[in-house]
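Every protein chain except one is present and positioned as in the full complex.
So, chain A:
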Amino acid sequence: MINVENLRKSFGKLDVLKGISTEIRHQEVVVVIGPSGSGKSTFLRCLNGLEEATSGKIEIDGVELTNPKTNIHELRQHVGMCFQQFNLFRHLNILQNITIGPMKVLNKSKEESEQLARQLLKRVGLGDKEQNYPDELSGGQQQRVAIARALAMKPKVMLFDEPTSALDPEMVGEVLNVIGDLAEDGMTMVIVTHEMGFARKVGDRVIFMDEGYLIEEGPPAEIFNNPQEKRTQSFLAKVL
């Protein structure tokens, strides 16, 4: 589904990703963990071209993202993303937040888009909020709307960048439940998170990153119970 080969990314002189290679299979849930500043967000943002790779190759469903000839906007329709700060469109109500993609990007009719949006809102447990504005919702509710907004594009992959770290503790569960449901429905996902319990539960594979390198990857049970690399061991000792 996603193929990453020797991905490098620098901001000026700062090398943030120093050659990442991995593969994400269809319907796989990959969890990315690692210390702050290790390049997790940058890695994720390269996967939908929000950051342009400095070198290396990224292929998504057979389309080479890193090829300058690729239509990046078209490709992003198939790669959904949820942000730490939700980033709902502040001037649009909840329903419009979800319909704007199908209507303006996919040129679907208003009726069809609204029908889909209501379906998705129900799925994330917010059927009664469609006329509200983002700033009238709690963080957990906003993040669930953001997930619905991404799903409205019918993506093949979903990327999550610390979807719960801006939330009050009592709201973390409701968002993780929605993501967990997606995993069960067979959505391919890459999730950056600090929620180790969640990583263990929904992850098919865990990637540990440090200082721009992919240090270690494997099934959650192996990484969490029996990490092979020193850096993984010391990181896990701190967070578990």
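The working rule: contacts are C-beta pairs under 8 Å (C-beta built on N, C-alpha and C of every residue); 3 or more make two chains touch, one makes a residue touch a chain; residues count from 1.
Keep in mind that, in the parts below, contacts and distances are computed from a predicted model.
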{"item": "Choices \"Cell division topological specificity factor\", \"Dihydroorotase\", \"Amino acid ABC transporter permease\" or \"Thioredoxin reductase\" - which one is the UniProt name of the chain not shown", "value": "\"Amino acid ABC transporter permease\""}
{"item": "Absent-chain contact - pick from A:Thr22, A:Thr54 or A:Gln77", "value": "A:Gln77"}
{"item": "Full-complex contact with the absent chain, from A:Met1, A:Val63 or A:Val105", "value": "A:Val105"}
{"item": "Full-complex contact with the absent chain, from A:Asn6, A:Gln85 or A:Ser165", "value": "A:Gln85"}
{"item": "For chain A, residues in touch with the removed chain", "value": "48, 50, 73-77, 79-81, 83, 85, 87-91, 100-101, 104-105, 133, 135, 146, 149-150, 152-153"}
